[in-house]
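For this depiction, one protein chain was excluded, whereas all remaining protein chains were kept in their positions.
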Amino acid sequence: MIEGTTQTEAPDQEDEAVRRAQEDRLREVWAAPKGWRYWSAVNNTEVGVWYTAVSFGFMLFAGVLALIVRAQLAVPENDLVSPTFYDQAFTLHGTTMMFLFAVPIFEAVAIIILPQLLGARDLPFPRLSAFGFWCFVIGGVFVTGSIFFDQAPSSGWFMYPPLTTEERYTPGYGPDIWLLGLSFIEIASLAAAVELIVGTLKCRPPGMRLNLMPLYAWYVLVVAGMILFAFPPLIAGDILFEFERMFDWPFFDPSRGGDPILWQHLFWIFGHPEVYIVFLPAIALVAMIVPTFAQRPILGYSWIVLAAVGTGFISFGLWVHHMYATGLPSISLGFFSAASEAVAIPTGVQIFVFIATLLTGRVIYSVPMLFVSGSLANLVIGGLTGVMVALVPFDWQAHDTYFVVAHLHYVLIGGVLFPIAAGVYYYWPLVAGRKLSSRLGRIAFWLMFVGFNAAFLPMHYSGLAGMPRRVWTYSESLGVGTANLISSVGAFIFAAGILVIVWDVLRPRGKEPYAKRNPWNAGTLEWLVEMPGEDWGVRSIPIVTSRYPLWEQPNFIDDVDKGRFYLPDAEEMKRETIITSVLDGTPLQCLRVPGPSFMPMVAAIFTGAVFIFATFHWWASTIAAMVLAAISIIVWLWRGTAIIPEKPEKNVGRGLHLPLYTSGPHSVGWWAMFITMMGDTTAFLGLVFGYYYFFTIHADFPPPANVGPGVLWPSVAFGLFAVAWATALGARLTNQAGRIGLARGLMAAGAVAALGGSAALLWGPYTTGLRPAAHVYPATVWVIAIWTALHGVAGSLMLAYCLARSLVGRMTPKHDMDIWNVALYWHFVGFAVIVTVGTLAYLPLLT
Amino acid sequence: MRARLAALAGTVAVAGCEGAQSAFDPAGLEAERVLLLFWIMLGGGVAIWIAVIAVSVYAAQAKTKVYSDRTGVLVIIWCGCVFPTVVLAALLWWGLAMMPDLRRPADGPTIAVSGERFWWRVAYAVEGGPGVIRNLPRGGVPSSNEIWIPLGKRTEILLSSPDVIHSFWVPPLAGKMDAVPGRVNRLVLEPTETGVYHGACAEYCGTAHAYMGLRVFVVPEDEFEAYVAAQARPAAVDDGRGAQSFLENGCAACHTVRGTPADGDVGPDLTHVASRSTIGAGLLPTTIENFAEFIRSTDHVKPGVEMPSFGMLPEEEIVAIAEWLETLE
Partner (left out) sequence: MQVFGKTQDNLWTLIAAPAIWGFHFLFSYFLAAYRCAPNDDIFGTRAAIAVVTVICLLLILLIARRAGREWRTYGGAYRNDQATDNARERFLEFSTLLLAALSFVAVVFETLPIFVFWDCR
């Protein structure tokens, strides 16, 4: 297009006319689309803001539900709302706050500020972020909207079966809406996790080594990794649950060998890390705010890394502390009690790192710091009560009472909402170019702080005085009327504080001037942003040699603004950012980032339709939507990924030439596949956990070998899948070696073998007459076989996709990203096949 | 019996207002030890909270003195690592060491309790036996919503459920234990004082979850024996107009009154319903008016209840049934 500017010698960045022209090009390339096409935007500055706004919308909705709950409980024996409405209100309150606010707000804020923080133009997969966002909106509206039709889930946010699985206890669509709506949103979370892990590891600016990464990025890395291992078990649980509800497969029905406790395990393997998944990103905001207002680098950088990583691990060993009263052996409870106490150590470290940083700095006080202090005061209470309920005997009393309600709100409001409020005040200039009012901020803070403590401190008492949670009303003789009245009044004061913030954000600004650049005098890269910000993010992608470049690197802002660093121009009119190495931030590639597209929205709508139609058992529409979703995703990938560039490399500035196309472990696509498949394999292991769980609790599970799926057909499947696996790897190697004909033959053969393998795997249980509704054993065999068979079919499609790409010349021996990723996918499927066949066919022979 | 109940009713009246369902007024071994644990943790927690907040308020003000990094690192190491590790280790050990004694085997009676939507089925004098069992033992002396246990003995409660998960919680005596379909959990109660203690279902089990109360009567051992023997006898009065109406209007499909043809097994056994202090699972005191009200508008008195309302019956039949029930001591 603009041939003349693709010169080899560097442009003169000191020439203002050159810079103007560059800026015009950058502005045009990164501009959000106009008019109705605006909604096709995928840039992080757009999607991140939409994401944040919608999450806050859901928070306000769930907050209103909480106020209804508090109004009902204000006095004993109240009947302001009906018990059936009350049940829906508290269920949807918890569900919405957790799934539609706490987790999404992390993703939303990370999508906005992570690229800024890393001096990147955008995250590597903006369309994936947009897809996640649209999934979130559709699923969220579906779940929350159900209450207006009196069809909302009503059994508490952890949905314990058999209450929820049996139609006679819970008629209607409530549980299905919960399961399918949230499964859909979990997909969005996994998409965000992939995006954020790759973003943190591969999109850092040149020179930003691991030891220079902003702490926020460390937290994002840890939290995204946790999402990857925490959400899949819930997806596995959802699958079992929904198969029981729709097809009567008895996973949780004890009369046919199932066990309701299995759901509790799968739910809480997700549910407890979840608490830290929402807590750590909020603390990450504190880790950015505290150094700014202490006017010094964080003291104890490694200690924060210790705390984040340590919490990330140990938080996976706490799940049974929600199940102390289920009658498990004491020794098992002991292990979880130990981990629950151990996890308090890294949390304590974090708090004292902040205190030590303040102690050793010259503190400037401000509204964000006010919220940080409030957070600390409340969070420490939540932490201390957490240490209490981690002790098994105490929890036997406190469990499922208002004591726990108080505890969890101290953690979640003190540890998450207050830091988020601090973050809103701190980062608002980044989004809108202006500071929020510090007068309104202080009013909001005090309303929130006083209201919050009035609402939740008395609940500790109510709980131990005998008030169980989730009661529609309570008797006057319980003696907790006064405590509840105070709680209710406090809740409304707290809500008033939230409204002040909402007003502060939305109030008309008139001619109020923009804030000065870097208004808080912070040290990290996100404050390079101009007031108001440009869509391109940073003017040029800087070389970073410090943890706080704005404080420590001389003449830094000017160098960035004058385009003296990398990618100061968009001479080919393409969106570009730099990919670097994991350890040292060595530049590896100039990545062409995709621009606006409606495909993510279309794909999300069809994917959403699959889940929504399935909720109402409209099977024909479900299958049609499934096909359309698959087609839209293939079209999206076909047109938007692995595009062969017009030249092999380009000059990104300062004489550095970077390739425009990479494949294999150097490419972000390979990493995305790797990370996605880690999550996918975790979900698979969740299903396998179900099998071995029943193996543990039933002496006759699996039954004698002749009852199972047989050995013959699973072995045939194993052989065919092995062929497919080998051909995928062989196709990659032969294609790379330039033997395109052979590679195409292998892809075709692999696609066929994979289909055959899938068929053989399902044929086994079919021919041996395993009826899944009869008993939990056949149901478990079927669900694992179906999972692996579906992965075989998807793998077959992928090989066919590669073949087609090769035939039309979109994949060549040099440009072979597609087959690299598909071969990687097949390694994971290979693992799943080994586990599946070993478990289903060979394990029964041993017992 | 009646005099005994009147005496107890006095206790209920006093205890009913405060403490009857409170973990702050313990009357059982487990509840006492846990409350002590709580007070100590609360004291420690308050001290820690004040210390942390004091340090952070001091640190966060615009102070004249700026401390050295070395001091800061020492704060992290001692306050953030060493102190929590030591305190948590001690607390963990204490918490764990409490448990074997609390779960010591019973030396008293075994009582089967089944959590059902939305009441408690009770059976005295059942065979427990050690080891893992998946279904509650059958038989025994049936009752509901009220459990009598002897003072000075460790009574084993076998817990399960035929429908959904419930949780058995009598805070003055002990912590809670879930009643899970397909499993039998064991909870041992060791009361330390006679009296009447209130309990509730602590696991959400459906619309009427809030109305699934129970009462535990802690009595001397001989009284316990006499009570169980009395409960084992058939109903005192087995005919008359009320009994007739009861049988004719289908009540017998769900309720048993031993000594009459009524042998339904869905709802509570009513053989000695008038000897119990409440009806509707801890909801209303046992009076003729309340019996009548419960029969007349069941779902209004106890929203979400499984029993249908019998408001379509003529008023005099309702009253007759209520009067008959009141005689079933």
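Read from first to last, the chains carry the letters A and B; within each, the first residue is number 1.
The criterion applied here is as follows: a residue touches a chain if its C-beta (ideal position, glycine included) is under 8 Å from a C-beta of that chain, and two chains touch if they have at least 3 such contacts.
Model, not experiment: these values are computed from the prediction.
Of the chains on view, those touched by the hidden chain across the whole complex are A, B. Touching the missing chain, out of A:33, A:317 or A:745, is residue A:317.
In the complete assembly, the contact with the undisplayed chain comes from A:335, out of A:335, A:365, A:503 or A:616.
Touch with the chain that is not drawn comes from one residue among A:90, A:157, A:216 or A:303, which is A:303.
Of the options A:48, A:63, A:94 or A:207, the residue whose C-beta touches the omitted chain is A:207.
Shown as candidates are A:70, A:547 or A:744; the residue that touches the absent chain is A:547.
Seen across the whole complex, the unshown chain contacts chain A at 207, 209-212, 297, 300-303, 305-306, 309-310, 312-314, 316-317, 328-332, 334-339, 341-342, 345-346, 544-547, 582-584, 696-697, 699.
Counting the whole complex, the residues of chain B in touch with the unshown chain are 73, 85, 88-89, 92-93, 96-97, 99-100, 103, 105, 130-132, 186.
In this text, only the chains that are shown with their structure count from here on.
Separating the centre of chain A from that of chain B, both taken as means of CA atoms, is a distance of 40 Å.
Chain B meets chain A in the complex at residues 16-24, 30-31, 33-34, 37-38, 41, 45, 48-49, 52-53, 55-63, 66-69, 71-73, 75-76, 79-81, 84-85, 88-89, 91-92, 94-96, 98-100, 102-103, 117, 134, 159, 163-165, 167, 169, 171, 174-178, 180-183, 185-186, 198, 200-210, 303-304. In the complex of the two chains, the chain A residues touching chain B come out as 82-84, 87, 155-156, 160, 162-163, 166, 169-170, 254-255, 258-261, 299-300, 303, 325-327, 330, 333-334, 337-338, 341-342, 344-345, 348-365, 369, 373, 376-377, 380-381, 384-385, 387-388, 390-397, 399-401, 464-466, 468-474, 477-479.
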